[in-house]
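A single protein chain has been omitted; all remaining protein chains appear in their positions.
Let's look at subunit A:
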Amino acid sequence: MTDHKDTPELISGPDSLRVFEGLNRGMSRRNALQMLGLAGVAAAGAGSLFGSAGKLFAEEATAGGKGKPGGKIRVAGMSSSTADTLDPAKGALSTDYARHYMFYNGLTRFDKHLVPQLELAERIDNVDATLWTITLRKDVTFHNGKGLSAADVVFSLSRHKDPLTGSKVMPLMEQFAEIKATGPNEVQIRLSAPNAELPSILAVSHLLIVPEGTTDFNKGIGTGPFTVGEFKPGVRSVAVRNKNYWKPGLPYLDEIEFIAIADEPSRVNALLSGDVHMINEVNPRSTTRIAASPKHRVVDAPSGNYTDLIIRQDQLPGKSPEFTQAMKLLLDREQVKSAVFRGFAVVGNDHPIAPGSRYFNTDLPQTVYDPEKAKFLLKKAGMESITMPVMASPAATGSVDIAVLLQQSAKQAGLKLDVNRLPSDGYWSNHWMKHPLSFGNINPRPNADVMFSQFFQSKAPWNESGWQNDQFDQLLMLARGETDDAKRAKMYADMQTLVHDHCGIGVPVFISNIDGVDQRIKGYDSNPLGGFMGYMFAEQVWLDA
């Protein structure tokens, strides 16, 4: 991708999509190249970080395809308030992230498989996954004309460590022991402990790059595909095409007006009446309305978001491995998928890595609904006729419905569950992880390391089920320092097996993000990170009106 400038027309948007589909179906990379009939692609993809497949994916992000330039679109997100911000560090909601990706670039960027690809970084080298050297692209300028330099990167990353910045990722940044410029275009990062996942940490929206010394973020000065035309917190933002964007041919659109409609039916109505071109967070119940319209389509984006049954391992009855196992067997995953989420979900296997994402363990046997075996296990544990309360709340998406289904299937195994439906307000602080049986909801995380560290490490504050597993903790540390991708994949696979077998977490399904999109919008894809193509639609879509 380093020399994409010489080959800007190599792969068009539709072409690369075709190749992706091929790759996903199992086509070899060689076939993929033949399909394109291009020998130069391999060279063009030489800057990629991970694996051979990643090299091709890199093209998706940078190649200015044959999209149609021009046009204005209006997009409606789900939430907006006067707390809307253009400061990447403070981004809190999908609306913020989508705006940040319009105006800023990161050092790296997630592709649709959540593999980090080079963006403002030209190359990233490391010594023992601890000392990282990042070389920046030289042809990049900010919206105010200033060239991108190492000082900007040092500023953008260092500011997260100041409590006054109010950064949402401050805990994540504590491992950055030292960030310094070692040349006009070179930044050196020393981590306090090895972490081979640094490139994917650099891709999170909070770490997008701003010019050195920025104090007023409302102007949105970045290197991104759009400049700020107007920004009124809680009302709207207007993004205007950046004519000097460093990726040739991108972006396609002239203008994006971004608003938010908090009320879901109103959001769908606005799409169907043609007032907006794109919406996110569509309720599965509304999908039939959108699908019935010839002018619109539903985009089903499988994601890493899951609602899980938490069986506390440090108190009865979860202390009994048989009981924990039985509860996992009582989750009727197919029914949860079809009845609660109307098919807009992917069956989960009691660990937090979603099928199709990086490091997903394909060899792990799927837990299936088996009330007979559950009954046997409960009997073995001497708990065949106990009554247990289970806490659910609308705060954890779909958990009340899942709990009711669980109650029905538990009856068949002789277990009596009382579903306690709790209000959203205060659920996370007062009930989540605090009962023998409760439900939680975890949003997608940028990589497996962050996910496991935050929610499964024995000493993690959000170790939901309170399980303790030394082997898991050791693997987690080892994987962080492992720079060989294949070996790391093996470690993550083992960790998934451990969580699947021993942890007190039942993950029935991964909930898909549902977007509603006008048929005239082309180049629209999905990303496991979230709706709106992982909030990164702005650069890639075009209007075919």
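We take it that a contact is a pair of C-beta atoms (placed from the backbone, for glycine too) under 8 Å apart; a residue touches a chain by one contact, two chains touch by 3 or more; residues count from 1.
Note that in this section contacts and distances are computed from a predicted model.
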Chain not displayed: protein name in its UniProt record ("ABC transporter permease", "NADH-quinone oxidoreductase subunit A", "DNA-directed DNA polymerase" or "Electron transfer flavoprotein subunit beta"): "ABC transporter permease"
Hidden-chain contact residue, picked from the options A:Asn244, A:Ser266, A:Thr288 or A:Ser385: A:Ser266
Hidden-chain contact residue, picked from the options A:Asp84, A:Asp350 or A:Asp473: A:Asp84
Touching residues (missing chain, whole complex) on subunit A: 76, 81-85, 90, 92, 163-164, 166-171, 218, 232-236, 259-263, 265-266, 269-270, 272-276, 428
